[in-house]
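The complex appears here minus one protein chain, its other protein chains still in place.
Naming follows writing order (A, B and C), and every chain is counted from residue 1.
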Amino acid sequence: MGIVLGDNQYGKAEVRVVRLDRDGERHAVTDLNVSTTLSGDLADTHLTGANDKVLATDTQKNTVFAFARDGIGEIEDFGLRLARHFVATQPSIHRARVAIERFPWARLDVGGVPAAHSFARSAEGTRLAVVHHDGERSWVTGGIRDLTVLNSTDSEFWGFPRDRYTTLAETKDRILATAVAASWRFGRTEDVDWAGAYTTARAALLTAFADTYSYSLQQTLYAMGARVLEHVPEIVEVRLSLPNKHHFLSDLSAFGLDNPDEVYYAADRPYGLIEGTVLRDDAPEPGLAWS
Amino acid sequence: MGIVLGDNQYGKAEVRVVRLDRDGERHAVTDLNVSTTLSGDLADTHLTGANDKVLATDTQKNTVFAFARDGIGEIEDFGLRLARHFVATQPSIHRARVAIERFPWARLDVGGVPAAHSFARSAEGTRLAVVHHDGERSWVTGGIRDLTVLNSTDSEFWGFPRDRYTTLAETKDRILATAVAASWRFGRTEDVDWAGAYTTARAALLTAFADTYSYSLQQTLYAMGARVLEHVPEIVEVRLSLPNKHHFLSDLSAFGLDNPDEVYYAADRPYGLIEGTVLRDDAPEPGLAWS
Amino acid sequence: MGIVLGDNQYGKAEVRVVRLDRDGERHAVTDLNVSTTLSGDLADTHLTGANDKVLATDTQKNTVFAFARDGIGEIEDFGLRLARHFVATQPSIHRARVAIERFPWARLDVGGVPAAHSFARSAEGTRLAVVHHDGERSWVTGGIRDLTVLNSTDSEFWGFPRDRYTTLAETKDRILATAVAASWRFGRTEDVDWAGAYTTARAALLTAFADTYSYSLQQTLYAMGARVLEHVPEIVEVRLSLPNKHHFLSDLSAFGLDNPDEVYYAADRPYGLIEGTVLRDDAPEPGLAWS
Partner (left out) sequence: MGIVLGDNQYGKAEVRVVRLDRDGERHAVTDLNVSTTLSGDLADTHLTGANDKVLATDTQKNTVFAFARDGIGEIEDFGLRLARHFVATQPSIHRARVAIERFPWARLDVGGVPAAHSFARSAEGTRLAVVHHDGERSWVTGGIRDLTVLNSTDSEFWGFPRDRYTTLAETKDRILATAVAASWRFGRTEDVDWAGAYTTARAALLTAFADTYSYSLQQTLYAMGARVLEHVPEIVEVRLSLPNKHHFLSDLSAFGLDNPDEVYYAADRPYGLIEGTVLRDDAPEPGLAWS
């Protein structure tokens, strides 16, 4: 019996790079959180502490800032450039993963006119991209998080099994609220309109959430994933993680009051957590996409 | 020498009440975090544990939900109703403080039409109100937080004193970013258009941030406070707390690259913190307003 | 009617300085979060943007690191040195406030021996100091936070008034849990054994929490504050803020089970919040101590 090194990786997490693009007076802001992760021929540093194959995480950070000098563009492309660079230039690095969060900013409105160089953080959701590259192939997923939504009606929940431990009442009208966390896998990495895919996928998620008359959050989840696939042909698979942000009807009867579905208590914990995948039946194999 | 009880207060913090208002198909959401704090003749419970003068914090919570049954309206009014109730009905309670946060929701847009009962959390800022009542008088402050803004130019910082420990370079062009936290004191509590005051004050803060050519964050702070006073006559004093969310220009020279004010590092800690008050020279005494 | 500048201050928040002291092989770690706040003749920067009286917050940060070079010692002393430096060297600065958090580390135990230079973060609580200096006088408060405690019995709560909105049952046995946040004011700033005062005050808080048979959290609060005053003569006033971390007995009757005070649900929000002051009847005026 011996002890051996298994899978391993390392990198620099949460590099907060902000880039300004200037078109005369009119500026644009790109605000990112970039995490790079490398793996490959790294047994030496684990077993002996020899670091000649370890591209320092500080160097990875520097590379992010240096690459931003030439422009960032869409985060999926920026991730591809970075991932391919690390694998191409470091013989010991056989695989790179670059995860990027893009925080949303909206132009401030000043006197009815969009400001040229003033911005406010918006609630449009944080745009996500994760890129893998193994020296030959690349895989890209996009996504979104920090998008909190609520339907104040058109949600029921009933017909579930009742065992010894079931006390939940059935309901024909409840609040349905969640914080959307979605990732989508692209079937290819060339000739994709990354920005258009993001905008369309985001709109599909919101529209499906709003217009699905729901008998379970699972049903809403499936509708949301399917809607993305219907509208974005380059996307082949969608993964959703939806916390059920419970709003419990407040029982006011002790105070001699009724409560006709008006007053709710918004709970923190525990919460339901619904997770699911919706995909095309001819989706290519995921490869490293979700690693 | 003896040991005595000094100032004290107690209450229920962070009651998360959500109310739906229904106008046929069209719903509205009011999403609050309410904290009640009472003080008065409370020596007994501290000194002997006798609780006959202690309105239970659980009862305070129940009262918040019960009062929401009749409608919430503007948070300043809801706070006044609650604060006056506690003092009026509990002989031992001589003063109440009700602090309310209102989380912003925006109607979802579905196919170009605002949804009747679907919403998304927005980034318009969390609206705040703090109400004090002492049995005779009431005081109200409003406010906002969670409003993050950035100017990508029109900000300089130079001319500051240089002592032994000063290394900061002067700059004629920098990013200026902050998360606005503002409170404003109303000069009266009757006949105030609370919603209008909030909307106007918020717009004044944003506009002043955007259109002030800034030589220091202090200057911007003063401009923001003054702008609120200029546009909302009922407000007599504004307090602002503005973290300077530093964006440092990345030094790319080691990589043979220049950086013409394009690539920045967004720092977490430490950060500058600028706090100041702007008020009318005939503002009435604050009384308990800021307690 | 005019608009004027009111109270204002500025500084650098959350300077994370860590110092090692080496006594041969045996090291000690001092891990601080320092926030400096200055006020004085600062109207110019607010009104015109002229910064010749504004010691840059970057300089304040540098000063913290430079002063750490000569040793930090007790945080109350380090705060006094910094506060006095800023007021003494900057004519425009009339008052300084230095707030310090010290994070606790304990020596790791390796094979039964305390390690010479290996440490783990401990849960002893974060030690606090806030120093004010106005050019002539200084004021010091100490304190602690992040100290979470629980009594599993010896806590009752009953006899409280019952109004229309009261539903809480009386109890003769409940869990009492809180996260202690305490500040204490020293009556003088010279010849104080800061470390001893902290250690004794912390032990007094914990002992009083544990050995007080409690009829209300207010009663426990008072006992904790009084115990500190009884054991630390240099402390003249104690302020406590104690969230009531509710543990609700789980109702298992629907499952045919009793619950003899064994199974609880630990709630997040809302929570009771009990705040109070205990002081000596001959305590000197607080001056700027609590500002």
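The definition used in the following text is that a contact is a pair of C-beta atoms (placed from the backbone, for glycine too) under 8 Å apart; a residue touches a chain by one contact, two chains touch by 3 or more.
Not measured: the values here are computed from a predicted model.
Note that of C:Val4, C:Val29, C:Leu47 or C:Leu288, the residue touching the chain absent from this view is C:Val29. In the complete complex, the residue from A:Ala120, A:Leu206, A:Leu221 or A:Ala289 that touches the missing chain is A:Leu221.
The chain not shown here touches chain B at positions 164-165, 167, 254-256, 268-269.
Against the chain not displayed here, chain C makes contact via residues 16-22, 27, 29, 31, 62, 65-66, 68-69, 105-106, 108-111, 115, 117-123, 147-154, 175, 206-207, 209-211, 247, 250, 252, 254-255, 257, 259, 261-268.
Although one chain is not shown, part of chain A still touches it, namely residues 1-16, 35, 37, 42, 45-59, 61-63, 66, 89-90, 157-161, 163-168, 214-216, 218-219, 221-222, 226, 229-230, 237, 243-244, 269-282.
In this section, only the chains that are shown with their structure count from here on.
Between the Cα centres of chain A and chain B there is a gap of 30 Å.
Under the contact definition stated at the top, the residues of chain C that touch 2 or more other chains are 164-165, 167, 269.
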